[in-house]
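I am attaching a structure below and will ask some questions about it afterwards.
The complex appears here without one of its protein chains, the remainder shown in place.
Chain lettering (A and B) follows the sequence in which the chains are written, and residue indices restart at 1 in each chain.
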Amino acid sequence: MSENRDLNAVLAGFGGQGILFMGKAIAYAGLLDGREVSWLPSYGPEMRGGTANCSVCISDEQIGCPLVTEPDALIVMNRPSFEKFVSTVKPGGTVVVESSIISAKVERGDVSVYYVPATTLAEQHGLNGLANIILMGKLLEATGFSAMETMEKTMEKIVPAKKAHLIPKNIEALQLGAAY
Amino acid sequence: MAIVFEKPKSLTDAALHYCPGCTHGIIHRLVAEAIDGLDMQSQTVGVAPVGCAVFAYNYFNCDMVEAPHGRAPAVATGIKRVCPQNLVFTYQGDGDLAAIGTAETVHAASRGENITIIFVNNAIYGMTGGQMAPTSLPNQITQTSPYGRDVKTAGYPIRVCEMLSTLSGTAYAERVSVDSVPNIRKAAKAIRKAFDVQKAGKGFSIIEVLSTCPTNWGLNPVESLDWLRDNMMPYYPLGVYKDKTAEGGDAK
Partner (left out) sequence: MSQRVLMKGNEALAEAAIRAGCRYFFGYPITPQTELAAYMAKRLPKIDGCFLQAESEIAAINMVLGASAAGARVMTSSSSPGISLKTEGISYMVGSDLPALIINVQRGGPGLGGIQPSQADYWQATKAPGHGDLHILVFAPDSVQEMVDTVANAFALADEYRMPAMILADGMLGQMMEPVTLPEECGVTLPEKSWATNGHAGDARNIANSLYIDAVELESLVRARFARYAEIEEKHSQHEAYALEDAEVVVTAYGASARVAKAAVREARAKGIKAGLLRPITLWPFPKKAYEDAAKTAKSFLCVEMSMGQMVDDVRLAVGGKRPVAFYGRTGGIIPTPAEVLGEIEKQAGGTE
């Protein structure tokens, strides 16, 4: 059995915020940990309508349903996703809110909520476009689905070759989010 | 004694099932002679249609595939992509090629698919007993146009060679007829030319052959030949509609 926690996550926001990439990174970390993982995107016209979301699971057993309807972890990066998904989180679950975009507060008291102004933080630290990675760093720290070291190794593996120079910035963003 | 006339090697000994006076037999022979002329009998794959020529696989003495109705150009595409060195031809009637299989025909041509289509146009559905074809002439009486083809409701006949000649992928398109000895000689040359175009890898080639259907036209064979000359030829003029070889290989 792994020392890392199981994860049934939903990640949601606008297309272009790097939602699917963030999901892939989480799944890849699970793969590096030698665990069972799944990644399922929303697809079709929904993709082109501006919103994007994906389900990511990590477990030691075969993943049952890769479509997560009751997540134990949620990252939301826009208001429509906040409205749609916060109520679906399991009691005791974790919610990470991109608070530089979403001004609303989570009204339920049975989940752990982290408000991270990721876009603002990214701008302040010269990490433009890496708000998603900052939020992922927070989720990693809050849930322990993998280790920071694995996550760093993941970034080295999945950042496309032509953007390899951005790997250190991705790692910086992860650490920034985890420490926030 | 010297042999002056014999059956082409690329035809089997099977007796043709075509009606008396039908010109399919002549066209079969011309195709077989062209294959023999190229000495490619063992490198040829033919595709039979649905229609009067559905049994063509019994007659051509080479590998044959029987295609679903209208799909012969797609089937030939699959064969040619696997065996580019082979001579691949389809043998199709007007309903098969210009009605149910129009999309397959047009797109094989537009891709410049390096195959040859032998298109037999007799302005009627023969196999099913004489219904209106996409190439039936205005006012032509058929089982399904009993008062004559009314272009207001049934539209106009399709001139296939003219249409396909507009496509860049078409390398050679010619309309011929088998109503007379001189025209049969021209048809033989045209089929050979189309096969040569394919052998040279120039792209899509089609030979449209005006043909008779005495049974469903309700005419005797001689009258049928007259009807073809008097009615079909004016609407479907004979001639070369596209020849990339004459244009130095470039598309129009």
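Basically, contacts are C-beta pairs under 8 Å (C-beta built on N, C-alpha and C of every residue); 3 or more make two chains touch, one makes a residue touch a chain.
Small disclaimer: the values here were computed from a predicted structure and weren't measured.
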| item | value |
| --- | --- |
| Chains still shown that are in contact with the chain withheld from the display | A, B |
| Candidates B:C22, B:C52 or B:A67 - the one touching the absent chain | B:A67 |
| Contact with the hidden chain (one of B:V45, B:V197 or B:L210) | B:V45 |
| Residues of subunit A (touch criterion as defined above) contacting the omitted chain | 24, 27-28, 31, 36-41, 43-45, 61-67, 69-70 |
| Where the unshown chain meets subunit B, residue by residue | 9-10, 41-45, 47-48, 54-55, 57, 61-68, 71, 74-83, 86, 103-104, 106-107 |
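Simple rule for what comes next: only the chains that are shown with their structure count from here on.
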| item | value |
| --- | --- |
| Length of the line joining the C-alpha centres of subunit A and subunit B, rounded to whole Å | 62 |
